[in-house]
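See structure below.
Every protein chain except one is present and positioned as in the full complex.
Lettered A, B, C, D and E in written order, each chain numbered from 1.
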Amino acid sequence: MSYDALVISAHPDDAESQMGGTLAKLSDQGLHMLLVDLTDGEPTEFADAGVRAHQADEAARILGVERLTLGLQDRFLADAMGTRLQLAHLIREHHPRWVYGTGEAYVHPDHAAMVGLTRAAVFLARLGQWERVQGGEQLANQEPWIVERLFFPHCKMEPPWSEFAFAVDVSEVYERKRQALAAYHSIFRVKDDRLLALYEAEDHYYGRMLGVAHAEIYRSAAPLLVETPAVFRPAPHG
Amino acid sequence: MSYDALVISAHPDDAESQMGGTLAKLSDQGLHMLLVDLTDGEPTEFADAGVRAHQADEAARILGVERLTLGLQDRFLADAMGTRLQLAHLIREHHPRWVYGTGEAYVHPDHAAMVGLTRAAVFLARLGQWERVQGGEQLANQEPWIVERLFFPHCKMEPPWSEFAFAVDVSEVYERKRQALAAYHSIFRVKDDRLLALYEAEDHYYGRMLGVAHAEIYRSAAPLLVETPAVFRPAPHG
Amino acid sequence: MSYDALVISAHPDDAESQMGGTLAKLSDQGLHMLLVDLTDGEPTEFADAGVRAHQADEAARILGVERLTLGLQDRFLADAMGTRLQLAHLIREHHPRWVYGTGEAYVHPDHAAMVGLTRAAVFLARLGQWERVQGGEQLANQEPWIVERLFFPHCKMEPPWSEFAFAVDVSEVYERKRQALAAYHSIFRVKDDRLLALYEAEDHYYGRMLGVAHAEIYRSAAPLLVETPAVFRPAPHG
Amino acid sequence: MSYDALVISAHPDDAESQMGGTLAKLSDQGLHMLLVDLTDGEPTEFADAGVRAHQADEAARILGVERLTLGLQDRFLADAMGTRLQLAHLIREHHPRWVYGTGEAYVHPDHAAMVGLTRAAVFLARLGQWERVQGGEQLANQEPWIVERLFFPHCKMEPPWSEFAFAVDVSEVYERKRQALAAYHSIFRVKDDRLLALYEAEDHYYGRMLGVAHAEIYRSAAPLLVETPAVFRPAPHG
Amino acid sequence: MSYDALVISAHPDDAESQMGGTLAKLSDQGLHMLLVDLTDGEPTEFADAGVRAHQADEAARILGVERLTLGLQDRFLADAMGTRLQLAHLIREHHPRWVYGTGEAYVHPDHAAMVGLTRAAVFLARLGQWERVQGGEQLANQEPWIVERLFFPHCKMEPPWSEFAFAVDVSEVYERKRQALAAYHSIFRVKDDRLLALYEAEDHYYGRMLGVAHAEIYRSAAPLLVETPAVFRPAPHG
Partner (left out) sequence: MSYDALVISAHPDDAESQMGGTLAKLSDQGLHMLLVDLTDGEPTEFADAGVRAHQADEAARILGVERLTLGLQDRFLADAMGTRLQLAHLIREHHPRWVYGTGEAYVHPDHAAMVGLTRAAVFLARLGQWERVQGGEQLANQEPWIVERLFFPHCKMEPPWSEFAFAVDVSEVYERKRQALAAYHSIFRVKDDRLLALYEAEDHYYGRMLGVAHAEIYRSAAPLLVETPAVFRPAPHG
């Protein structure tokens, strides 16, 4: 099946916290998006095994996206060749125009592996001749697929980005983002609400800076190219 | 009279070399643009006084834009309060949604003054109450004007930008840019053609990097804000 | 008279928005601080002339600091020699251990002049022999004064700082900061509350990032030197 | 047993050269510190096997710290999952408030692995539920431990840091650092004394820059947070 | 056998596109250079297996260099310990004064592994006592070798470098570089000529910027040291 975008994350709730507003917005516009979680986020501290999966499904439903879990072990992610190929396989299967993956990160070691994985997956997905590569068999029966753009949302455990490629205004759909995060009630309500407060503070701060209520920020794998500078929304001081 | 964009430059031919393709493209789309040259570019080495003004008019005609010269002395530009106010006055007079001014520059001292001047002019133009400011009289009888975006094209005498906000694909109108630059035949043909070769090499290089024939690159005074990441054109490797 | 710290700003309300929490906190600890406003912030859009001065006095009273206005023209600040000397004179008069001045800024041209002014003032204040310098007479009858540290708070109109020297936890006194800003009711209530919302969003965001409710961030003129790394408060993830 | 700080290094003599002055100072203040060497630094060129271990013990004794060797192979360090867990286990065992690990490094491949290892170890040490993670058994019987701060001293084989988080004045204890390094006489005296000269040159240079005789510099995993800016020592020019 | 320089690349044609002009120039000066390709670049899309090897030999002949292939799998390169040792072994075997390896890269995952590999190989090659290291046997019978300089040419799939250590003027030998690249006719002619156009655009752009026709740019593993600043060629504006 085809999706307009693949969002590759280490854990359930990563995509929601980093770009839940953008997901809600694009979903409302009719785009089909697939969240790919490399792990199931287990073990998590305040819920029995399996609870988080139900929460993740609920969050996906709220945002209007679909979700897939690859089943790697939370806490142990690395930029491994097998995972690169697995992701490239998914890209070739689903034909996304856009891929999103957690931006450069240092705090959580799982997040630190993400930029390398998604960059490699996008690159490998466009290559042919996999039948001639030992170890590349899983890609051999698929057509190459060229992703148009790879973007990296900001991980909210990381320091602020003074420079980022662009922000997306998510003010109108922000309540949906709140609901999607609230679906993970065992993480955010029981454990502590420091994280939820931080998440919203960040979106509010970047939004206010650009004259809107809430915004989500992104870096880009390649420099941005536009048809015209008129695509950019006004900034409060030009 | 109103213009969609004001392009503020130190010398005639700056706007053409930095963003002549974008000008041709926007002009074809029906936008009205005014080039504001702080100086007339005199003295120039291989032409009599006044020749360059005719060349500048011809270049503007080719690009479909209008042109105004403020008459400051070439070689002596500085980020002076009077010039800031003069530019703010022009902005309030012409109501541009966008202002463009030469990006951060070190080689030519005239260019080095440009970012400070245009940033200040955009800021001052949005303020009211000038009748209460001694020295601000020229702005007192104008309404405040809020510019939506201030962008900075790359000066081609400067080192490359490894990071820039966005590029504009100007492949289809590139011949028009060549013609506009060729209008300055006393500068580029007589003196030496090193500059023309450098100008096109840069546009070609950034274009090729992004999968098109020619592109012009920009920085932005404020972070970019978009409605959706779908506004960005594909990049060769995502 | 001696002060422990001088806080040099372009306009009344700059010190409050940038470091009002730090001011309240240090004032509670018994430090004496003098706010030096280079301009009186006039004209301001929603108040008669003179109203802002009363507001500024009220804000200073709330924060427990004193205030002085130099009477330069708002909107026209520049890094001028005369202003450098005027500030150096104030430093020699008041013997502050610390000087604070608005950090690197681009949006408001008045703010853009501040780092150069405060750096130069701190440097000139420590020099002797002014009686031998034509134009330096106002410093001739004062003893040199060596400032221990020059710090730069973040201007809230500017993009975020991904790197800064340190943050100060101002959670406990934040209500005082709110009150001090509220004293400027003609600016923040009438005109629009976008600014107030942005100010608090920033303090909240940097605070949450570091595990507290509100924080104010600073850069430093010179690298930081400490007796022991134990002076630093914990961070949520180390 | 509990330690106030764990200092994680690739080789014996890394901790001494990078932060030996800080160790001596903190030890004099009564703090208990454990040096964790990932390798025993063998083979070393001018001593028989085992000699270096004795030197390392002597250096630790001089600095007033304890020392532990994990027995990985010098020259072959990598940011491996097993080593991350081994270090997390040590952190949970010893409850340090502070962890130190060699800062970003490129010259020696063993050093290049250190930032990733220490960041991951600090993160993993704070997580619970390891009994539910296959491969995480060694952490299952320990309580989670939250490290307050992770700092990175500068590796002296690397280019200078123009930006660092803070420096520690180690002038008064510098002779102790010299003695600790001299304990490694087979490395520094026989082989060549270029390294020792470089080590002291660096400490002297950063010290002089900040107005003291010797200083050691650090980066920080998270932005610094302080109670008050008064914790910082004076700089020569503010 | 001894070589003056080793050029370590992921694929055949990497060395040619990144620094083919420098190779031609140095070869003309009588230097002996060995290209070390980690992979054979197979599978490639528009040629049968083995064709590319012939092309690579032809390109080497044109540039006057020799060539060696290590036989790792294209698309699967990583910064692995075994490859580090294999490269260190080659360095000890061939005694190069200079080593070159693809500079920091993100687009192609094979390229992303190169800086780590070459840095480590150069470091490990200078160490002795390998007979005492389990797993280091292949280096045990070789003398240590100290490489004078490690340089990193710019990969042409990457964004421009606004800062680089130095450029080499390759204008006079540029036709040879074109011929060497043309030897890979199955890659560049059949597939698409976007790459060839990009390669030349880059060399032309950096050249023009420095006043020559074509230049190749480099970063350096260590800061540059010169006998005199007179070694640098003039720049158009100083």
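Methods note: a contact is a pair of C-beta atoms (placed from the backbone, for glycine too) under 8 Å apart; a residue touches a chain by one contact, two chains touch by 3 or more.
All figures in this text were calculated on a predicted structure; none of them were measured in a lab.
S.K.: Going by the stated contact criterion, tell me the shown chains that border the hidden chain.
M.R.: B, C, D, E
S.K.: I'm checking contacts with the chain that's been left out. Which of B:V51, B:A78 or B:V231 qualifies?
M.R.: B:A78
S.K.: Considering the whole complex, not just the chains shown, which residues of subunit B touch the missing one?
M.R.: Touch set of subunit B with respect to the missing chain: 42-45, 49, 73-76, 78, 106-109, 112, 159.
S.K.: For the chain that got dropped from the picture, name the residues of subunit D it touches.
M.R.: Counting only subunit D, the missing chain is touched by 107, 157, 159-163, 194, 197-198, 201-202, 204-209, 211, 236-237.
S.K.: On subunit C, where is the contact patch with the chain that was removed from view?
M.R.: Its contact residues with the unshown chain are 81, 84, 116, 119-120, 123-124, 127-129, 132-136, 221-223.
As a working rule, only the chains that are shown with their structure count from here on.
S.K.: Between subunit C and subunit E, which partner chains are common?
M.R.: Both subunit C and subunit E are touched by A, B, D, going by the contact rule given at the top.
S.K.: Provide the labels of all chains in contact with subunit A and in contact with subunit D.
M.R.: Of all the chains present, those in contact with both subunit A and subunit D are C, E.
S.K.: Please set out, as single numbers or ranges, the residues of subunit C touching at least two other chains.
M.R.: 107, 159, 163, 209, 211, 236-237
S.K.: According to the definition of touch, which chains form touching pairs?
M.R.: Touching chain pairs, listed by label, are A-B, A-C, A-D, A-E, B-C, B-E, C-D, D-E.
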